[in-house]
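Sharing a structure below in structure tokens format, with a few things to ask.
In this view, the complex is presented without one of its protein chains, the others remaining in place.
Right after this comes chain A.
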Amino acid sequence: MRITRTVAGRSRRTAVMATTGLTAAALLLTGCSDSGSDSEEAADANGKITLTLADFGQFGYKEAGLYEKYEKANPNIKIKVNTTADEKIYYPKFLQQLNTGSGLADVQGIEVGRVKELVDTKADAFADLSEAIDTNQWVNWKSLQATTDEGKVIGAGTDIGPMSLCYRRDLFEQAGLPADREEVAAKVAGGWEDYLKMGEEYQKKAPKDTFFMDSASAMYNGVVSSNEEQYYSKDGKAIYKESAGVQAGWDLAAEAAEKKLTAGLPQFSDKWQAALRKGTVATVACPAWMAAQISTYAGDAFKGKWDIARTPGQTAANWGGSFLGVPAKGKHVKEAMAFVKWLTAPEQQAAVFKAVGVFPSNKGAYELPEVKEAKLPYFNDAPIGEIYAEESQVIPAAVLGPKDGVIKDTISTQINNMETRGTSSDDAWKAATEAIDKVIG
């Protein structure tokens, strides 16, 4: 009946799938082939079980060869993985599947910005992982994030995002700044204000067409993440308008935009990737997983020219990190829990860290040589295991809220408007609060 000209149902879905944008062709393929996986019968004649896992972005299990390893160790199990590149597309679909109870994988990835919403509204739909896994293995704030008030654990912690500062040694030298990581850390020991001062210094003698930072929203996230209270209070109220961390982060971002210390590149966008490839940004506020992104996009040309220092003010902050949940209605809840337990055990988290650089949430992994002695050659052999493990233990247990992820994105968009469009701080804040009130709605 619908005389749909532009987007009929199917092409709309493909279109949505393709928003992820990075690798269009590959994404279109996955977009078209992701349905129908649950119709496959679970156990075949030999009693072989197919465990399905759905995740987003880069969990690193494939890169670390963990699926094959698990299949080899458990010959009765076959693992099937369905990865969506963009979490924004993955999550609504996941919610719909949770609502209808169909199409769910045996193991599902959960982003930290969403975990509170699931804990609050969907805890019943998940198996209690505390039955199988000792949650004390994780850094304590991580396990709290996925635990309901009754003590049910809906997600096993995979990685965390302790903050650091990634910077370009060569650009710093050319601009007359110290290149050594200890000296850089000392120069910004006073906090993010010092970081901006360093930015002004950099910009004065900066090599042509380079910028001190990639985007002010990255710095903003770094500042906010070091606070215990961010967007919500402990009793679940949205307090972002009064939150000290948000205010401080916003003001710093506005200052950076005004002083033109930033290239104004929305992180992970094409422009951002291009700037890294061309090497025109000198610093990036750097949660552990960011190092992998930088080395991927900046490429071999800048190997060894990047380095990692402690965050300004040596604040301990966490930005990002994910969980693995087991839907209660799955066909193989028991096997799925065993699989999740194995995936999040110290050895496996260390292997993932080695493969793609996402930092373990399991404290046991910090004692393993893969983490403890880890040095990133790309970042001038920065001792990342040491830097991050030390910080991870002292990160404050941040209060999470159901809409943390969307609020963060909304504010980032407006910070970007200040940087690139010259929107005044007041106008941008007004636009941000209007949009966020709509989110909380």
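Here are a few things to note about the model shown:
Keep in mind that, in the parts below, contacts are C-beta pairs under 8 Å (C-beta built on N, C-alpha and C of every residue); 3 or more make two chains touch, one makes a residue touch a chain; residues count from 1.
We adopt the following convention: contacts and distances are computed from a predicted model.
Here one chain is missing from view; checked against "4Fe-4S dicluster domain-containing protein", "2-hydroxyacyl-CoA dehydratase", "Sugar ABC transporter permease" or "Thiamine pyrimidine synthase", UniProt names that protein "Sugar ABC transporter permease".
Screening A:Asn76, A:Ser102, A:Thr121 or A:Asn140 against the full complex identifies A:Thr121 as the residue touching the chain left out.
Note on the undisplayed chain: of the listed residues A:Lys62, A:Lys88, A:Lys152 or A:Lys354, the one touching it is A:Lys88.
When the omitted chain is restored, the residue from A:Pro266, A:Gly364, A:Pro383 or A:Pro396 that touches it is A:Pro266.
Residues of chain A that touch the chain left out of view are 1-7, 11-12, 14-21, 24, 28, 86, 88, 92, 95-96, 99, 117-118, 121-122, 266, 268-271, 274, 402, 406, 409, 412-413, 416-417, 420-421, 435, 438-439, 441.
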